[in-house]
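Of the protein chains in this complex, one is absent; all others appear in place.
Now for subunit A:
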Amino acid sequence: MQFHKYDVVIIGAGGAGMRAAIESGQRARTAVLTKLYPTRSHTGAAQGGMCAALANVEEDNWEWHTFDTIKGGDYLVDQDAAEIMAKEAIDAVLDLEKMGLPFNRTPEGKIDQRRFGGHTRNHGEAAVRRACYAADRTGHMILQTLYQNCVKHGIEFFNEFYVLDICMTETADGPVCTGAVAYELATGEIHVFHAKSVIFATGGFGKVFKTTSNAHTLTGDGMGIVFRKGLPLEDMEFYQFHPTGLAGLGILLTEGARGEGAILRNADGERFMERYAPTIKDLAPRDIVARSMALEVLEGRGAGPNKDYVLLDCTHLGAEVLETKLPDITEFARTYLAVDPVTEPVPVYPTAHYAMGGIPTNVHGEVLRDNDHVVPGLYAAGECACVSVHGANRLGTNSLLDINVFGRRAGIAAAEYALAHDHVDLPENPAAVVEAQVALVLSEHGHERVADIRIALQATMDANASVYRTEDTLKQALHDVQALKERYARITVQDKGKRFNTDLLEAVELGFLLELAEVLVVGALARKESRGGHAREDYPTRDDTNFMRHSMYYKQGEALSADIRLDYKPVTFTRYQPMERKY
């Protein structure tokens, strides 16, 4: 075992982690632990844009952006946080530009902007051009630019270090975070990082679903670790399904395509979004578009031999627009479906995309231990966190914004906390949990194969807990997940070695997925209403009387099968009263 001592330890090197590192690294001694090489992080897959009311191409302001974010989130957004994000968006984009990000430009040389779902002029009048972009590679450019700046500032990375636990020390004032424990892929060695502050920036958990835009590595490790420590997770039933995944594959085609004018059509060629969202049509928020697509298919108007998808029609955009503004997705359709968007409409269907919920934090990125108290020294930012700026449904381009605004805030807060405090002693045997976990997976105690359990989990989640849910489907999912957890207790892996044992780590990651799938389903069962990304067929309307509140889940014990306790947290309102959501 190896010990290290830092002021700040950041877990994850996607957009949120590296944005935090750039702030923290210039103020305090900082280490970034990441299971992937930084440039492999899934922020690099983001396509369409990052929004800010720059008003470079038409009138816009941060107040409209705030309103859109709150309405888009079906009023479950904490309004103070949304206001901060929309205000700081402008500097967040300008900061990236100054760091070197190659945005597309207007004829005057300013940052160009385009339309995106749910972003409107003057509280819903019409779509507004708010998304700053670099072709359909905005996330790639953000990830590269942030990594480049980490190189510039000499940020210290521990690449291919899998964090599997954090250290919590009990003090007179309650629990304090004192470090993180990592498994080094190259050697199988366990490393304890003693720190004054720890930031989680570990991204999402899309791999609980089969059809997803998420990477194989998005297994929710950070959320799982926090949850196992008895700390809460928030709003996990709100999972976003992006309307336009390549049918059958889940690979994303950005909403920016519709922002540039692409149209969704059913088998009859009808522009069906005109019926569901008469004002902004194809640019309605994602939850609405995804549900509309699912309904078209359910009601028999799907396209293709099995009538199980709809069509994204880009043919009228012309080769020029596709090749210059949407080159990557044009290539994805050609490579993976052998469909050329220039001449043919592309088969699409909703794909599991984004976790609105996560580790609850306040606007400084400090992690909450309950509704009223923070855990000193523990921070979270990015998709693994829930501030909550996305409420029940995130608007497109608001995540790349979130990771920059709250990544920066968490980096500053963690460094300032570290400068103002001494190291608190580590708990006894800080590595015990990880050692036991690794030893258990490597020991012989059954014949269950990791891949079988993961595939069964993803299948039941797709079938029973995706775009539409009912009491019955959710009970089925819960039953399945609990049975799979039981099978997980009997898994075996073939690779028993120390060097680069990805077999072992896939098994550990599956443990986190099972944990989070159950929380999602338990939350979805309890929320007997439909709101944003959570659509219950048996409770089709929003119920503000009973459910205008955040869900908070606590794990009651150490075992994988331990019960989950459900609690609630009030939503913060400032100036917007809930209204019916029409577009």
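Quick note on the criterion: a contact is a pair of C-beta atoms (placed from the backbone, for glycine too) under 8 Å apart; a residue touches a chain by one contact, two chains touch by 3 or more; residues count from 1.
Going forward, contacts and distances are computed from a predicted model.
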| item | value |
| --- | --- |
| The complex's invisible chain, by UniProt name, from "Amino acid ABC transporter permease", "Cytochrome c oxidase subunit CcoO", "succinate dehydrogenase" or "Tryptophan synthase alpha chain" | "succinate dehydrogenase" |
| Candidate in contact with the missing chain, chosen from A:Met1, A:Ala186, A:Ala319 or A:Ala436 | A:Ala186 |
| Listed residues A:Lys110, A:Lys307 or A:His423, member touching the removed chain | A:Lys110 |
| In subunit A, positions touching the absent partner | 36-37, 39-42, 44-45, 93-94, 97-100, 102-111, 134, 137, 140-141, 144, 148-149, 151-152, 186, 215-217, 251, 328, 332, 335-336, 447-452, 455-456, 459-460, 462-464, 468-470, 472-473, 475-477, 479-480, 483, 487, 493-495, 497-503, 537 |
